[in-house]
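Structure below; questions to follow.
With one protein chain removed, the remaining protein chains of the complex are shown where they sit.
For reference, chains read A, B and C in written order, and residue numbers begin at 1 within each chain.
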Amino acid sequence: MATILGKKWDEALEQVKTWARVNSPWAIHFNSGSCNGCDIEILATVTPRYDLERFGVKLQGSPRHADILICTGPVTLQARDRLKRVYEQMPEPKFVVAVGSCAISGGVFQGCYGVVGHIDQVIPVDAYIPGCPPRPEAIIDGLVKLLGSLQAKGEATAGEARHDSATAHS
Amino acid sequence: MDIVKDILAILIFPAGLAVMAGGLAYEWIDRKLVAQLQNRIGPRWFQPAADIVKLLAKEEVLPEGVDSRLFYGLPVVALAGVLTAALYVPLFGLAPAHSFSGDLIVAIYLLSMLTLCSGLAGANTNDRFSLIGATRTLTQLFSYEAPFLLTLLGPAIVAGSWQISEINAYAGGHWLLFTQPVGFVVALIGLMGKLELPPFDAPEAETEIVAGAMTEYSGRGWALFRLGKNVELIIGLTLIAAFYLGGLSDPLGFLLKTLALLLAVAGLQALFARLRIDQTVGLWWRAGALLVLAQLLATIVLKGMTA
Amino acid sequence: MSTEATLQTAQALLAPWTKGARAPEPDRLDVLIDAADLTAAVQTLHDARWGYLAAITALDYLGKTASFAQDARWQALMASGRVPADGAPLEALYFFAAGRAIVTLRMLLPREGAAIASICGILPSASFFERELSEMFGITVTETPDPNHLFLPENWPAGVHPLRKDFAPGRQ
Partner (left out) sequence: MENETREKFIIPIGPQHPALKEPGHFEFSVDGETVTGATVRLGYVHRGIEKAAEERNWVQDLYLLERICGICSHAHALAYSLGVEKLAGVTAPPRAQAIRQLVAELERVHSHLLWLGVSAHEAGFDTLFMFSWRDRETIMDVLEGLTGNRVNYSVNVLGGVKADIDDARADAIRRGIDFLEERTQHYLKIATSDETFLRRTRGVGYTSREQAEELGLVGPTARAANVARDVRVDVPYAAYTDFPVQMTLDTRGDLEARFVVRIRELFESYRVVRQILDRLPAGELTARMPRRIKEGETVSRIEAPRGELFYFIKSNGSDKPERIKVRTPSICNFAVVTGTAKGHQLADMPMILAGMDPCFSCNDR
C-alpha cells in the first residue's frame, strides 16, 4: 500500500515538476562569435511587440539561474572555453538552443581561421532555430517547440511511473 | 494539543502557505503591472508559482570554497524570519496570530533578517559579483533601515503603543496618510529599498554585478530567497496600509488598500532609472531621514500640546 | 583649404624623409619613406596638426618580389644584407586623413625580423592598431606600450601570422 501511494506521489510530483519546467524557462544568452544580428533579434523578443515574458521566459544574467542556454554565432577560438564553462555552470536540467545559421553550421564564416566550428561541436544542442538571422517570431516558435518537447518527455516519464505503479499493483 | 495548533497556525494560517501564496500572487500583480506600464502583456497568473516550483526541482550547485552550512542554512533562516514576522501583522485584514506589546520591534527585526541573510549569503560565496552585491546590500540596509524605522515610529507615537494590533486599531479612526504624509512616502520608498526593487536595485544591478549577492545561488536556495522576498512584500504592504491607510479590519479593505499601494510601487518601479549606491545612501540620509525626523519632532510636539 | 592644398602641405611637411611620392587617386598621396624615419615623419604631421591617424595596416608581397626590382628602397634593404634572396617584402601603411585628403606613409620591411618603431609616444591612440599590425603580420613594433595579442588567443602559435600570404586557414 505504502509503495503504491509512493508511486502515485512520484507520478504527481513528476507532473508538477514538468509543468513548472515548461512554464518557467529562464534563459541565458551567449554570443560565441556572432555578428550581432541574431543577438538583437533575441533581445527584440523580450520587448513589447513580442514579449517573451508571456511564456514565462526571462533573460537571466547568471548561468546559475538559467534553464536554457541560447547560443548565437559560430564558435571562435577564444569563445570555445567560455561557452563550455557557461554550460557547465548551469544547474541541471538544462537545455541548449542554437539560434541562426552560424550557430547551426558556421554559416558564412565556415573556413575562417578564427572559427572552430558550430555550437553542437562544443556542447550538445536540443533545438535549432535557422535563419540569418531568424525573425523574433521564429525564435519564439523555436522556444515554444522546445517546451512542447519537454512537456511530451515529461508526460512520458510520468507515464512510466504510472506503468510501474500498475505492475506493482497487479 | 496546543503545540499542534501552533504548528498548524504557523504552517497553514495565517502565516505559512497562505502567506506564501499571497506573496506569489502579489509578485504576479507587481510584474504584471510593470509589464503593462512598459506596454507589454506580462506574465501569466501562475508564473511566480511555476518559477518557484521549477527552482525547487532544480539542481543546487554548491560553489567551491563556500561554507556549506551557511550556504544551505541562510535561505532557510531568511524565509523563517519573514514567515515568523507574518505572525504579528494583520494579514488579509484578520487579527494577527500572535500579539504582545512591543511586537512591532520584533517584526521589524525579523524583516531585516532577510536582507541580512542575503548579504551574508553573498559574502559567503567567493564570487566577485556576489561580494560587491553583498557590500551593496548591507550598505543599503544601513541607509534605509533608520528612516524606515522612523516612519513606523511616527504612527506608534501618536497611537501610544508598540503593539501592531493597537496601532492598527488606532489608525482605524485616523488616516495618518494625511497627518504624516512624509512618513507615508518614506515608508513606501523604504519598502522598495528593502525589497531591492528598481530604482533601488543597485545591490542586484544586472548590468553591473549580474545578480549581486544571489549570483551563485541556484535551485532551492534561490527559490527560498525569492519566496522570502515575496512574503516580505506582502507584509510590508500590510504594515504600511495598516499604519497609514486607516487600518486593516476586513479582507476587502486589505485587498483594496494593499493593491493601491502595490500600484504605486509598480508605477515608481517603471518610472525611474536605477540610482547608484552612493546616490541611494545620499537620498536616504540627506532627504529621507531628515524629513522623517522633522515630521517626528512635529508629531511629538503636537502630541505634547494636545495632551 | 582645398584638398589639393592640404595634400601639398603634407607633401612639403614630409619632404625631408620622402624617398618617393605618388598620387594613386586625386585626393590621396602616397609617401614612400624608410621605416627608420617613421617617428620623425609622424611627429612632423602631429606638430603641424595635419589630420588624424585613420588606420595602420600592411601588405604582404609574397611572390611579387619582381615588381620591386626597380624600387630604390628595396635595393637598399637588399644591400643591407638583412633580406634573404627569396624573401618577399612586407609593406607597412600608415593612413592619415584630413577632411577629404588622405596621406599614406609606406615603408618596405624585410620579411624576416620586420620591425618598426612605435608611434604611441606621439599618438597614444595608435596602440590598438600597432598590436593588430604585429600579430597579423609579424611586424615587431618596438617600444609599443602593450605588445600583447589584441584579437588572437593567448595560446596562438608563435610565428604564425594570419594575414601573411603564406598562412592558409586549416593548415596552421
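Quick note on the criterion: a contact is a pair of C-beta atoms (placed from the backbone, for glycine too) under 8 Å apart; a residue touches a chain by one contact, two chains touch by 3 or more.
As the structure is a prediction and not an experimental result, all values here were calculated from the model.
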{"item": "Contacts of the hidden chain among displayed chains", "value": "A, B, C"}
{"item": "Residue, one of A:Gly33, A:Pro91 or A:Gly142, that touches the chain absent here", "value": "A:Gly33"}
{"item": "Sole contact to the chain not displayed, among B:Arg44, B:His98, B:Arg220 or B:Arg276", "value": "B:Arg276"}
{"item": "Given B:Gln38, B:Thr84 or B:Ser99, the one touching the chain that is not displayed", "value": "B:Gln38"}
{"item": "Interface residues of subunit A (partner: the chain not displayed)", "value": "28-41, 43-44, 47-49, 59, 61, 63, 73-74, 76-79, 82, 86, 107-109, 111-115, 132-133, 135"}
{"item": "Touch residues of subunit C, complete complex, unshown partner", "value": "24-25, 27-28, 52-55, 57, 59-60, 93, 95, 97, 99-100, 102, 123-126, 128-129, 136, 149-153, 162-163, 167, 169"}
{"item": "Touching residues (missing chain, whole complex) on subunit B", "value": "37-40, 128-129, 132, 135, 198-199, 201-202, 205-210, 270-279"}
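Heads up, the rule we're going with is that only the chains that are shown with their structure count from here on.
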{"item": "Averaged-CA centre spacing for the pair subunit C and subunit A, given as whole angstrom", "value": "48"}
{"item": "Distance from subunit C to subunit B - Cα centre to Cα centre, in angstrom", "value": "63"}
{"item": "Of all residues in subunit C, the ones touching two or more other chains", "value": "none"}
{"item": "Residue numbers of subunit A (touch at least two other chains)", "value": "none"}
{"item": "Residues on subunit A engaged by subunit C in the complex (per definition of touch)", "value": "77-78, 111-114"}
{"item": "Of all residues in subunit A, those that touch subunit B in their complex", "value": "16-17, 19-21, 23-24, 26, 47-48, 51, 53-54, 56, 60-62, 64-65, 67, 89, 91-93"}
{"item": "Contact set on subunit C toward subunit A in their complex", "value": "151-153, 156, 162, 167, 169-170, 172"}
